[in-house]
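The complex appears here without one of its protein chains, the remainder shown in place.
Letters A, B and C mark the chains as written, and numbering starts fresh at 1 in each.
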Amino acid sequence: MRFETGSGISNSRNSEALRGALGSSLLERYQRTRTRTLELTDGLSAEDMMLQSMPDASPTKWHLAHTTWFFERLLLQKHCAHYRPFNDAFDYLFNSYYETLGQRHPRPQRGLLSRPSLREVLAYRQYVDEAMADWLQKTPSQCLAENDHNVEHTLVLGLHHEMQHQELMLTDIKHALSCNSYGMPDHTDAVNGSADTHNLDIHKGQTYSEFSGGIAWVGAGDDVSFAYDCERPRHQVLIHPFCLGKRLVTNGEWLAFMLDGGYRRAELWLSDGWHCCQSEGWQMPLYWRDEKDGWKYLTLQGVEPLREEVPVCHISYYEADAFARWANARLPTEFEWEYAAQGYGKSGDHAGAQTNALDVNFAEASRWQPQVAEMSHGLTQLYGDVWEWTQSSFSPYPGYRPEEGALAEYNGKFMANQYVLRGGSCATPQQQIRPSYRNFFYPHQRWQFSGLRLAKSL
Amino acid sequence: MRFETGSGISNSRNSEALRGALGSSLLERYQRTRTRTLELTDGLSAEDMMLQSMPDASPTKWHLAHTTWFFERLLLQKHCAHYRPFNDAFDYLFNSYYETLGQRHPRPQRGLLSRPSLREVLAYRQYVDEAMADWLQKTPSQCLAENDHNVEHTLVLGLHHEMQHQELMLTDIKHALSCNSYGMPDHTDAVNGSADTHNLDIHKGQTYSEFSGGIAWVGAGDDVSFAYDCERPRHQVLIHPFCLGKRLVTNGEWLAFMLDGGYRRAELWLSDGWHCCQSEGWQMPLYWRDEKDGWKYLTLQGVEPLREEVPVCHISYYEADAFARWANARLPTEFEWEYAAQGYGKSGDHAGAQTNALDVNFAEASRWQPQVAEMSHGLTQLYGDVWEWTQSSFSPYPGYRPEEGALAEYNGKFMANQYVLRGGSCATPQQQIRPSYRNFFYPHQRWQFSGLRLAKSL
Amino acid sequence: MRFETGSGISNSRNSEALRGALGSSLLERYQRTRTRTLELTDGLSAEDMMLQSMPDASPTKWHLAHTTWFFERLLLQKHCAHYRPFNDAFDYLFNSYYETLGQRHPRPQRGLLSRPSLREVLAYRQYVDEAMADWLQKTPSQCLAENDHNVEHTLVLGLHHEMQHQELMLTDIKHALSCNSYGMPDHTDAVNGSADTHNLDIHKGQTYSEFSGGIAWVGAGDDVSFAYDCERPRHQVLIHPFCLGKRLVTNGEWLAFMLDGGYRRAELWLSDGWHCCQSEGWQMPLYWRDEKDGWKYLTLQGVEPLREEVPVCHISYYEADAFARWANARLPTEFEWEYAAQGYGKSGDHAGAQTNALDVNFAEASRWQPQVAEMSHGLTQLYGDVWEWTQSSFSPYPGYRPEEGALAEYNGKFMANQYVLRGGSCATPQQQIRPSYRNFFYPHQRWQFSGLRLAKSL
Partner (left out) sequence: MRFETGSGISNSRNSEALRGALGSSLLERYQRTRTRTLELTDGLSAEDMMLQSMPDASPTKWHLAHTTWFFERLLLQKHCAHYRPFNDAFDYLFNSYYETLGQRHPRPQRGLLSRPSLREVLAYRQYVDEAMADWLQKTPSQCLAENDHNVEHTLVLGLHHEMQHQELMLTDIKHALSCNSYGMPDHTDAVNGSADTHNLDIHKGQTYSEFSGGIAWVGAGDDVSFAYDCERPRHQVLIHPFCLGKRLVTNGEWLAFMLDGGYRRAELWLSDGWHCCQSEGWQMPLYWRDEKDGWKYLTLQGVEPLREEVPVCHISYYEADAFARWANARLPTEFEWEYAAQGYGKSGDHAGAQTNALDVNFAEASRWQPQVAEMSHGLTQLYGDVWEWTQSSFSPYPGYRPEEGALAEYNGKFMANQYVLRGGSCATPQQQIRPSYRNFFYPHQRWQFSGLRLAKSL
């Protein structure tokens, strides 16, 4: 028996579409994304933007510069004639991990870059933005046509790259501010007592949607305007019958797990997870606090009382896996998740998605929290609340071909030891949200907006 | 569309078969396996048998005691009335990793157990062996019938457990002896020059067998007399067209990779692999030596000149993956491997398999090396040379159910961060060799007899 | 035989002197010191002032706040009625290491204190300075008289404490800026060639002054207006005949040591030093750079060509010790140094000392470098160039009594594993410079302005 894989020439159709409206729409999208990045920093000082609290995270200022470097290094320097780099030294400072693009400033020391100043980095952004505008407006035919679809593709990739960093800016600054006992407001008085007013239906326990499985298509196809290389090729998988929790696991359910000794019972844990739990002294999700007057957690707005009906967040893969075992369930595979999510119409460009995702700035962060599930006959909370851990190791799809050149390092070299998360969080830009998106992190990492949805085999 | 998974009651048929011949055949298998373990230690001193050169490895003496403890703790103490443990303290000393069976002696300090002495451990083995013989001979009807098939199953599991440790005894002592510049014989003079007499055909490059893929059954079914829980349930997978190298990658090919800068070119490596390669200072496979008069390596027989036509061995997943990328190929998935191997008649109990596997003792270790491939129109070297890294993360099969009780920890809790190896090495007991066998190790580990076979998508 | 130790009541005489001029002179000294601290930050941005490049060092902003906290916590809160702390949270943030004053923000994470902002810290300084001025001006009789000399003593101690931090601000920011390839000016072109114009007399080799030894008084006596507890009691020591290098060891001499294999010859090193040298990969002093066009080093002004005639600086005790052994000499003991220095009239308050010490701000850092020795018949460069490592472990003097209360932790608890440095560097405030001053650091530390002078036994 033979069967088809997805189109090998993955970007052929949409690159044509893009080329049609190049002069205006691409630039407009560029400017909207770039502006959005800066809006996110509203309320942060230059000092805040220098914080790096762990090697995994980067300073806000570094994010601002690195995303700019991406356009300068991979587009302007390669394709725009006569472009002069803003500062030759920045190539060393703001290359993230591209071995093929040369040496880099050590990742764990990004917080030591007091120089260039924020002011200088903002000037760098403006310089590159102007060059990009100039280039896109004046020479679309020369520049974009001649270079085939690669230039357009790289530009769109750069926008999605920047959107990924928008989310990282939020998770990184949240972690950094959590390391300082001073400076985050305390909202626990104002909302005190609200923990009791939750939707009781949520606590009646999980209900599941059943899926019969079979041969299914997964991955990004030609109808998707943008996707990373790791989402391709679209291909068929065989899915066994399973069911999926209609909603995300909540803080209240997590408390029950904790009260039942979840963090002390080795039999619930993977071996590596148990060692991690013990060596790190985990007793609750990241940012939770067990205080005299009740459970609290740190949000991007400050310290708040724990809301039991809200999806649990900031947990590692190991914790998610242990919880699932405690609940006589398991984590879904990434294909089960994608197969189930396909029924919920979030393909395409998600224009109408009802998500919580990234549309406020740091000073108005109230919505950067997962929301309570609405009552539904089907699956809810697929997008825009928390990233959902799956049991799937991040690995190449059959026939996977990395991007060419330096961009081959974008995803491919991380295909080991990391686990796929699906969906999208309250901090994820809406345009990043699609059924085929494969986010990935190490199983011990907790600083992302990561939660879980239960699954079972039938 | 619905489809069938393998039998959920995985051991029903063969447990009946076992029960028929219990009194004699089970005991005979038990004794043969136990004797084999001791034979392997021939040529090792009590001092050698205490060596622990890293936390991953254990002393030979500890292996001897732990495999004995397995039968004592999970069979005799549970099912054999009136059995008195040899020594109550051994439960703490020789439990490996079973959290549900209590506290354990710290794994990295197994080399500090000068007491009990080897003599005492051998007496322990004899004591348990006699109790087992007594129990199996005198009370088969009472003991084995009443406890259903669990007792038989656990006993057979214990034998396979012991066979796994037989292989580990060899890999562990090899590593330990490699840490001492003294005491291993040097055979490089005797065989000098043989490196040039290799089969030239081997160097004409890889040839591949093509497989059309489709829906295939994988995992252990009822026809398999024994399999670990992680090999079950037998289930269907969808396999995309691929081809597989007819033979294993050789030392000569690995040298070419090295000469082409394989260990210095970041672009060939996974990100984690590259960091590991640099921090560990890898420049060649484990046990290789770059000496003035040519390449050599340490074998269980001593130091020998490198033979280019022999399969490469003692490489990590990261190295295997980098080599495959260098060769414009990739590692196979575990299901591609199993699907391809099924055509080669190695199912059942492999009574007639032409493998090199474990049938000599330590003092006659000449055959504990992978062998040169024979010419063939199909796949060769599937079994008995080296374990073959696959790109598959070790994870549960759909509908996976762990063993019950403490044995649930046998495989299930290791299903994270490790990669599956298939086939079986020159140090693997023949009865361990079957198409569905899933060996697993961390991607940085190199002290097993691990090599690779290339694959490509079609 | 009996003999006298120094006065146990160490501050009795000078406290009287202080009390006479309290209203004006103390406040004036306070304000001068506090102003000086701020002047040092001239040229540094808020971002620069957040840098912490290693646990040993602290951000400039933290120094600004901690020195303020010292006066608030140990004077205003204890002795000034009705004083209200600026911010209760600062006690946790800016306590350095006083266990008796409660929990503290983790030392390695001082760089994560983006909040309070620099602006807020400056307001804190102003608030405390005003309170201090108010308190000292309005209530000298009530406040200072009633509390005996303790208040005056603590205030003066606070000033010296602040002066110590003035020096640390410079060494810490120098280290932090050295971790960033960007932002420090390069002066190697401008001064190129100057390396050849050095004073040749310097290179004629060391000459020594001889000292006959005998019983000598060391430590701070009543005639010293201020000294730390560890400098007391003044007591007698027996000094054996020795000689002392007339000047400091130079960069040129250090180059000779390097060229002679100094960093590769184990026999020159202490065992701990050799391990440190190898594990850290030392090959030259900190901040030196071996570049194509010659040796250079980083100064607080930027990168400069190495000047051979200038005292070597930024070396560890281990390196100093190895150099001395290479030179057939040894390091002096702290008492040899003090005994020799006493002949050079630097006692008292050193009003007229011709030192290079701290009298410029960061933006005019040209003088923060050790200077070339002048020709002399006696010892030169005792003060104001580099701290001089001695072979003396930092330990209590006979009859040592720590300060009372929290201040007991000021010096006493560090009397293990550290070595005494004598003299004072180009970054040391002049008022800190006196023969009895005992600076101390761990033998592996290099980021202070530390150098050496040779000694020999006669």
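Observations on the structure shown:
Following the convention adopted for this analysis, a contact is a pair of C-beta atoms (placed from the backbone, for glycine too) under 8 Å apart; a residue touches a chain by one contact, two chains touch by 3 or more.
Computed from a predicted model, the values in this text were never measured in an experiment.
Across the whole complex, the hidden chain's contacts among the shown chains comprise B, C. Screening C:59, C:221, C:273 or C:424 for touch with the missing chain picks out C:273.
Listed residues B:53, B:316, B:381 or B:395: the one in touch with the omitted chain is B:53. Of the residues in subunit B, those that touch the hidden partner chain are 45-48, 50-51, 53, 89, 92-93, 105, 109, 111-118, 176-177, 179-183. The missing chain lies against subunit C, touching residues 1-3, 5, 97, 99-100, 212-215, 235-238, 240-242, 266-267, 269-274, 317-318, 321, 330, 391-393, 395-396, 398-399, 408-409, 413-417, 443, 457.
Simple rule for what comes next: only the chains that are shown with their structure count from here on.
Of all chains in the assembly, none touches subunit A and also subunit B. For the pair subunit A and subunit B, the distance between mean C-alpha positions equals 38 Å.
In terms of their C-alpha centroids, the spacing between subunit B and subunit C amounts to 61 Å.
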